[in-house]
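Report on one structure; see the data block that follows.
Then we have chain A:
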Amino acid sequence: MSNGTGLDPQQPIVVRNLTKKFGDFVAVDNVSFAVNAGEVFGWLGPNGAGKTTTIRMLLGLLHPTSGSTHVLGLNSATQTKAMHAIVGYMSQQFTLYNDLTAAENIRFYGMVYGLSNRDLRQRQAEIIQMAGLEGREKALTSTLSGGWKQRLALGCAIVHRPKVVFLDEPTAGVDPISRRDFWTLIYAMAKEGVTVLVTTHYMDEAELCQRIGFISQGRLVALDRPGRLKQTQMRGDVLELNVSNPDLAMRILKAAQQSGQLPLDEVALYGAQIHAVVPSAEAYKEVLRALLSTAGIEVRSLERIAPTLEDVFISAVNAPA
Partner candidate 1 sequence: MNELAISAQGLTKQFKTRGGMVTAVENLSLRVTPGETYGLIGPDGAGKSTATRVILGLLTRTAGESSILGFDSMADSYEIRERVGYIAQQNVLPADLTVMENMRFFAGVQCVSAEAQKKRIPELLAFAGLSNFTNRLAGRLSGGMKKKLALACSLIHEPQVVMLDEPTLGVDPVSRREFWSLLGDLRAEKGLTIFVCTPYMDEAERCTQIGLLYGGKLIAAGTPTQIKGLLPGHLLEFTPAQFAAAQQRITGMEGVLELQTYGEKLHVFVDDVGARKAQIEMALAAEGIAHDDLREIEVRMEEAFISLVQQQTEKVGV
Partner candidate 2 sequence: MPKSLRRLAALIRKEVTQLLRDRRGLAYMLGLPLLQLFLYAYAVNTSVYHIPTAIVDQSRDRKSREFVQALVNSQYFNATLQLENGAEVMTAIDKGQVRAGVIIPPHFAADTDRGSATVLMMLDGSDSASVSSGYSAAALVAQSYASHLATEQVQRKGIRTSALAGASALPITTSTRVLYNPDMIDIWFLLPGLAGLILQTLAVQQAALIIVRERELGTIEQILITPTRPLELVLSKMIPLLALCLLTMGVVVGIGVFWFGVPFQGSFFLYFWLTLLFIASSLGLGLLFSNRARTQKQAQQQALLTMMFGLLLGGMIYPRSAMPAIPRFIGDLLPMTYFVRASRTIFTKGVGLRFVWTDMLALAIYTVVVVLLAARNFKKRLD
């Protein structure tokens, strides 16, 4: 991936050796990846890792220091206008007009994108149906609940039938049921060949993506399917402990971690359980059990559990560069 070879220029989103510097600060450091047509791609990373900077360059709102981004074959930096006409963008502050009705919002965005009247009527009907807003066309947007607003915002973002859609934290603050509905919509779009790039802070949502790119300190540290990432990127195993006195057990394990007695990557309380990340489950299961037993703590169960994507990301971020 170092020089961008292997990236097919036909792919709808192509990022090649992308670098962005703000003064001395390298926000994005030689990042390359491509997204396939009809793919739902998750773009993740901690705040300040370069996630938003990358999206802004993809949308042509920032110019790269070096490297390039192409969306549907158009260079984001030089063919911005043409590119904007064929991509959709929805940000976390859904840019809907609260004092317009649902239908008026769709019409407004349709007109902005230059749809013909006939086309507009058809799209309006389609989007109302897609967002489940039948019977609420004339409701003021301000009176709609979060889930509806969010689906309407998505509808407005795709009123011109873009082939690529960027979704920047689209589900922030929406209840889990509406979020599920929203993801069903995303996959319905993808099935029709629309390419979706989505960012989120919900790690469980990242699991819903077909492929994930993870950026940390400006560098692309992982790029794969969620299931594969859990196998390849996790350094160490996660152990789940059920013990008689979790608070005391926690103090003992923390002390052992801090003194270097045990090479624990992480030890944390999860309700009545403790999660500990050890280099290898086999090698450390009994060590942990012995340590706790000598302190008079009853170990009821001690099992290796599958890491969550969050575990994987924490591991990737904390990995020595």
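Quick note on selection: all candidates are chains of the complex that A comes from, given by their letters.
Just so we're on the same page, a residue touches a chain if its C-beta (ideal position, glycine included) is under 8 Å from a C-beta of that chain, and two chains touch if they have at least 3 such contacts; residues count from 1.
Everything numeric here is computed off the predicted structure, so don't read it as measured data.
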item	value
Chain touching chain A (counting every copy) in this complex, out of 1 or 2	1
Interfacial residue positions of chain A with respect to candidate 1 in the complex	40, 45-49, 146, 172-178, 180-181, 183-184, 186-188, 190-191, 201-204, 207-210, 246-248, 250-251, 254, 266, 268-272, 308, 310, 313-314, 317
